[in-house]
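What follows is a single structure, written as structure tokens, with notes after it.
Only a single protein chain was left out; the remaining protein chains are all shown in position.
In this document, chain identifiers A and B correspond to the written order of the chains, with residue numbering beginning at 1 in each.
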Amino acid sequence: MSGGMAGRAEGRVGRRAGLTWAVHLSVLLLVVLWTLPTAGLFVTSLRDRDQIAVSGWWTALATSTQSLVFRAPAGEGEVEEAGRFVLRGTVLDGGAGRVTAFGTSSRAPAAFGPGETADLGDGVRLTVAADGGYELSGPQSFKAGRGQRIFHTAEVPPRFTLANYAGVLGAAGLGRSFLNSMTVAVPATVIPILVAAFAAYALAWMRFAGRGLLIAAVVGLLVVPLQMALIPLLSLYNGLGQAFGFDPKTYIGIWLAHTGFGLPLAIYLLRNYMAGLPREIIESARVDGANDFEIFTRIVLPLSFPALASFAIFQFLWTWNDLLVALVFLGAGDDRLVLTGRLVNLLGSRGGDWEILAASAFVSIAVPILVFFALQKYLVRGLLAGSVK
Amino acid sequence: MKTLDGTVGRTLRAMPLLVLAAAGLAPQGAGARDLVFAPGADARIDWAGYDAYAAAHDLSGQTLSIFGPWRGEDQVLIENVLAYFEAATGATVTYASSENYEQQIVIDTQAGSPPDIAILPQPGLIADLAAKGLLAPLGDATRDWLAGHYAAGESWVGLGSYPGPDGATALYAFPYKADVKSLVWYVPENFEDAGYAVPETLEDLRALTETIAAEGETPWCIGLGSGGATGWPATDWVEDLLLRNEPPEVYDGWVTGGVPFDDPRIIATIEDFGWFARNDGFVDGGAAAVATTDFRDSPAGLFAAPPRCYLHHQASFIPSFFPEGTEIGRDVDFFYMPAHGGKDLGKPVLGAGTLAMITRDGPAARAFIAFLMTPVAHEVWMAQSGFLTPYRDANPEAYANEALRKQGAILRDATTFRFDGSDLMPGKIGAGAFWTGMVDYVGGAPAADVAARIRAEWDAVR
Partner (left out) sequence: MTQLYTALFTILIGIGAAVVYFGGSNWLLDRAFPVRGPGGRVAGDRVAGDRVARNIRLAGLIRPWLFLGPAILALGIYLVWPVAASVWLGFRSRDGSAFVGLENYRWLVTDPVFRESMLNNFLWLLVVPAAATFLGLVAAALTDRISWGNLAKSLIFMPMAISFVGAAVIWKFVYDYRGEGEQIGLLNAIVVALGGSPQAWIALPFWNNFFLMAILVWIQTGFAMVILSAALRGIPEETVEAAVIDGANPLQIFFRIMVPQIWGTIAVVWTTITITVLKVFDIVLAMTNGQWQSQVLANLMFDWMFRGGGDQGRGAVIAIVIMVLVIPIMVWNIRGARAEGGGP
């Protein structure tokens, strides 16, 4: 897989080392630019919700100074010592970190340094140590109050949680939805490829009346907005369902819909690729008496693997990440909900649970990335493409 | 590269099998749902009425499909309520929701495959469905029942009544679940630290705003961001202020188009909102932050140390976006958005809610509407939290906590209750031009220009 051309060039001309470095650096820059936003989402998916809303995701990577509020318990765990009620504990969640200042009023949240004693009036005293330990004491029991707020500024080490992923992966019906998505996406990828490959071959290498017109129509249909087609198609399905007495929302229905919507791009990409195949091999096969079906299945199809694999990736991504078509043609019922639908429903009626959004984005990306890895090797030079020309 | 690819490839190839195996073993949706409160056990809930309903309805073997706006945690809550309907009637309920419910319901009804029951929060959309003949009228008996059993019953009947395809107005939608919007959230301890008092009148609220700003602090947190719906929190502000500035008739005229959008009274109210939101000293982050801050992130300023703001105007649902562990009544509280002391307009309340309608008529759908008339249908959700109802026979004791009971009381004590106006206006205005207009307004456009533009768009809507 290693780049053959680069290797040859290097072998011949030594002074190109500097250029190679430039290539490495430019690719690195591109990769960083392209990955950084996603990396942010990944870090976000490992943070808890309250942190996400108040600090940038990059702050989670290092120790950061934060202004926090801790509420001491309302009397639970207090002990009586020398006529005074005393509450002890730590203000730091999880115990790690260092307190640099504290206070008891929202107006002066950093009035005292660690170890100092704050007088809250009525004989109530508070001290917070640098390690987060606090001692609150007063002449009366704290049970009557609502719990003293302790404002503190602390240096907090990075803190990550897997709770978001646990929440997403533990959602009821996720496994079912995973299977539903697979059931939708695999045939909805393979069927259009088959249909489009035959059509693309016909448009590239067969002679018949109206070929140019058909090619134009395919390009034109590329632009048809999906949303426009939904209502007419669903009423067609409903009409057929009523006439023949079946449920209009079936897997076959959604495969055909994805096939129809994906076909223009598939035919367009494949036809352009196939038309670029060397004429000689096809001509010589014809001379040998092979018919078009044989030429297609034995020569053109194997040669077209890179294009087939690229389109397979795109179509799979599209069907896997699709929500709209699935909701319309398969419905939102519990037993038919696809993965995207299930994950979106986790967000609650008003959305905006960034932590769930982030975690679910990475849960649903797993499969498309696998498909990309699996098909990537077919994207390299096709079996013969290099040698036949 | 080759070896790396190989290993990664092999591991990755093995993974789907693992995932599939795990998926196959995972428990699937439980068939019959458990009832969260065992019938007869919880004294707050009207079990006698439930038993009577169960005795009168038998839908064994029938199914009922419901499409609603609730997802996530709310979906669990509604499904718990629906479990009682299933247990009482023997019917099987399938509940579905979608992020784009508006689009989904338009597609499904127009293509001819609607659910049996649709529950929607947008009267404008319901009006459209009713006018297209896609809803079944609920009948006079239901209308009279609503008028008699809901607090401010006539205004709820008005909310559910729309002109049908023949132009005759009838009750098409049954209000179920309400939100109170006239609330201002604050942190009581921050008020104590600073020595502020909860304002009793709108004049007091303005004075408090000025006091806080004069002390170098920021009074308000306002965020209008909401993705595709950016701008809507501002419409609540304007509506709430209009109910305080003018008699409810002006409000009714405004939402139905009788009072044009660029009426001086409306423009003055928009400017009232601008007094709060367009003043750099009054809002967290300055006026420029208002339009882009996400409404879900905006209350965070209340809880910061030191606080980034002291007041936040938002509906009763907002606590789900407060930091984890926030307890209403201790860490945060709310007060009724006060009315003008100098105007005799009573205590108007702005609210919102969801309405249930029959999109495919049948005995099961009718039985479901009847179910919504039983106190149980309300009390079960009240007891689970996150639900307000104007239904008088629903036991207030059933509310899960004091905060909800207080909001429920605001709803019941309202002298005037008005539904969120942006939901009542035509969809293109209330869920479009009005939002956009408010974003433009906080961005610096003059109120008169914005209002004139919204009016022009309203005139263009058919």
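Here is the rule we use: a residue touches a chain if its C-beta (ideal position, glycine included) is under 8 Å from a C-beta of that chain, and two chains touch if they have at least 3 such contacts.
As the structure is a computational prediction, the values presented were derived from the model and not from experiment.
Taking every chain of the complex into account, the omitted one touches A, B.
Taking the complete complex into account, B:128 is the one of B:128, B:252 or B:393 that touches the chain left out. For the options B:194, B:213, B:229 or B:345, the residue in contact with the chain missing from this view is B:229.
For the options B:45, B:187, B:205 or B:289, the residue in contact with the chain missing from this view is B:289. Residue in contact with the omitted chain (choice from A:26, A:140 or A:284): A:26. Although one chain is not drawn, its touching partners on chain B can still be listed: residues 1, 4-5, 20, 23-25, 28, 100, 102-103, 106-107, 110, 122, 124-125, 127-129, 132, 227-231, 284-286, 288-289, 291-294, 308, 426-428, 430-432, 435-436, 439, 443, 460, 462.
Here, only the chains that are shown with their structure count from here on.
The centroid of the Cα atoms in chain A and the matching centroid in chain B are 30 Å apart. Contact residues of chain A toward chain B in the complex are 1-2, 48-50, 53-54, 67-69, 71, 105-109, 146-147, 149, 151, 172-176, 178-179, 182, 230-231, 233-235, 237-239, 241, 248-249, 323-324, 327-328, 331-335, 337, 341, 344-353, 366-367, 369-370, 373-374, 377.
Of all residues in chain B, those touching chain A in their complex are 1-2, 5, 8-9, 12-13, 15-16, 19-20, 22-26, 28-29, 65, 67, 69-75, 94-100, 103-104, 107-108, 110-113, 187, 189-190, 193-194, 227, 294, 296-297, 300, 303-307, 317, 320-321, 323-324, 330-331.
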